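One chain of protein is taken out of this complex; the other chains stay put.
Note that the chains are named A and B in the order they appear, and that numbering of residues resets to 1 at the start of each chain.
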Amino acid sequence: MFREFLTPSTIEEAVKLRNSIDSSMYLAGGTEINSIVWPCRSKISANTAIYLDKLPLKNVKVEKTKIEIGASVTIQELVENKSLPPMLLAAVRLFANRNVRTMGTIGGNIGGNRACSNIAPALLALNTSIMLAGKNSKEKITLEQYFSNHDPEKLILSIEIPSGWQKRRWAVRKHTRTANDVSLVSAAVSFSGTEAKIEEPIIAVNGVVPHATRLYELEKKLDGQSLPSREAIDEEVKKLVNPESDLRGSSEFKKHLSAVLVSDALHEAAHRVVCR
Amino acid sequence: MKNSTLHLKLNGNEKTFLIDPADTLLDFLRETAQLTGTKEGCGKGECGACTVLLDGKPVNSCLVMAVQAEGRSVTTIEGIKSDKRFDALRASFLEHGASQCGACTPGFIISSAALLTDNPDPTDKEIRSALEGNLCRCTGYLKIFSAVKHAAENKGER
Partner (left out) sequence: MTKIIGTSPLREDARVKIDGAAKYVDDLSFPGMAYAMLVRSPFPHAKISEIDASHALELPEVVAVITAKDIPGKNKIPIVFDDQPCLAEDEARYIGEPVAIVVANDRRTAQIAATLVSVKYSELPAITDPLLSLAEGAEKVNPVLGNILSRHKVNKGDVDSAMSIADVVVEGEYKTGYQEHAYIETQGVIAVPENEGGIALYGSMQCPFYIHKALGYVLGIPLSKLRVIQTVTGGAFGGKEDFPSLPATHAAIAAYLTSRPVKLVMTREEDILCSTKRHPGIVRIKYGARRDGTIIACDAEYILNAGAWSTLSPIVLWRGTVHSGGPYRIENFRVDAKAVATNSVPNGAFRGFGQPQVCFANESLIDELAVKLGMDPVELRLRNALDIGLETLTNHVIKESCGLKKVISLVRDEVKWLENRSRKERVLSNGKYYGVGFSAAFYGTGLGAGGKKIDRSGAFLQVAFDGSVQIAVGTTEMGQGHNTVLSMIAAEELGADVKKVSMLPIDTSRVPDSGPTVASRATMMSGQAIRDAAKQVRKIIHDVVAKRLGVAVETLEFEPGVIFSGAKKITFEEAVTWCFDERVHLAAQGWFKAPNTEWNSENGLGDAYYAYTYTAIGAEVAVDKETGEVEVLRIVSGHDIGKAINRREVEGQIQGGAVQGMGYALYEDLVSTNGKIIRPNFSGYIIPTAADIPEIKPVIVEEPYEGGPFGAKGLGEPPLIAIAPAIANAIFDAIGVRIKKLPMTPERILETLEAVR
């Protein structure tokens, strides 16, 4: 349960607070955090919230070579921003519901590093990198690196989507039981070229390993090739993922779903008209 | 312990309260501000019964700490009554039988009002998507959709 709220106004101050107070957490929109720090259902013991609302992390900058999105931009703001890549828009629209999107931030969604984020694979498929502020330094790493070496002590400042997405084909997929259920498995793909010759594909999934990930081996196999049949893609994906069984689905089910979602997405992407 | 202050614009009025920093916005509204029209259905942001407007946008008040509302404007079901969209929604919810047990109803009204502000003439699909964070267990939703559609057509003229 939070007993204390600190609202730093600079990044430096925020990082300093986080590193000097033992049971502290960064608080952005709060949709991930506020429901789990409650007494009696508490899985996390955090006394101090470092509330990021006053930090200058709320801008979206669309430039020729890149798009920079501040960590505190809400998911709903992304939904409503027509200058963003259509692939990202499709993924954020599929995320949760309006009430949650109003508070939830892109930084919080990434920082939560949860298997149920359907936004994460879309960002991977957009080649996104991430700006972080740690104890002593700032750094820019790929989102893939961030997810696989997740460090919740680092403050997410922004993400950067390089240009190039305009020329790529893409598709996103998400499996849930009802429309508002959290995602069990999600997938996103993008590539240049055509159905006859796929170039530089990115294939990302979430829900099948503890965090969102790219299927590099499949990407390598497809690069320069024509689009394989659904069955052939299914088989390849199943070789690459080994999800854990849990209450929402068995390993076999999730493996099957990830294969279906990836092959569906690749086939949809191949037939999508590149619009920009 | 109520040891911190909260300044906000609550239902149109600038106010200051003494609050417990561990309170959610929902706790604050129901217990400190005594505005019990906002309901708690799950306390975890999964049902939408506690929907209020924060700076004009719909949020689950159980997922917002009271402290996060500092300096912002909060509108609850008690405050939305002065809004002309409310009159149309109220008449339409009544006429269409869109409220049965009523525990979800204030949340639906707030979400619907937010939708109609952004989009005065929503399609059926837009109505459904705007309301997908609000659970109802009585009506089967269809009468709620008709009520919102009808209220949009009447544009607060009733």
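Annotations for the structure displayed:
As a working rule, a residue touches a chain if its C-beta (ideal position, glycine included) is under 8 Å from a C-beta of that chain, and two chains touch if they have at least 3 such contacts.
Since the model is a prediction, treat every value here as computed from it, not as a measurement.
Touching the chain that is not shown, out of A:194, A:229 or A:250: A:250 (per the contact rule at the top). Note that of A:4, A:199, A:219 or A:264, the residue touching the chain absent from this view is A:264. Screening B:12, B:97 or B:120 against the full complex identifies B:97 as the residue touching the chain left out. Only one of the listed residues, B:21, B:37 or B:122, touches the absent chain: B:37.
Although one chain is not drawn, its touching partners on chain A can still be listed: residues 39-41, 175, 177-182, 247, 249-250, 252-253, 256-257, 260-261, 264. Listed by residue number, the positions of chain B touching the unshown chain are 22, 30, 36-44, 46-47, 49, 76-78, 81, 89-90, 93-97, 99-106, 109, 127-129, 131-145.
Assume only the chains that are shown with their structure count from here on.
Between chain A and chain B, the centres computed from C-alpha atoms are 29 Å apart. Listing the residues of chain B that touch chain A in their complex gives 4, 21-22, 24, 43-45, 48, 51, 54, 57-60, 62-65, 67-68, 70, 111, 114, 129-130, 132-134.
Put simply, chain A touches chain B in their complex at residues 1-5, 7, 27, 30-31, 34-35, 38, 49, 51, 53, 76, 96-100, 102-103, 179-180.
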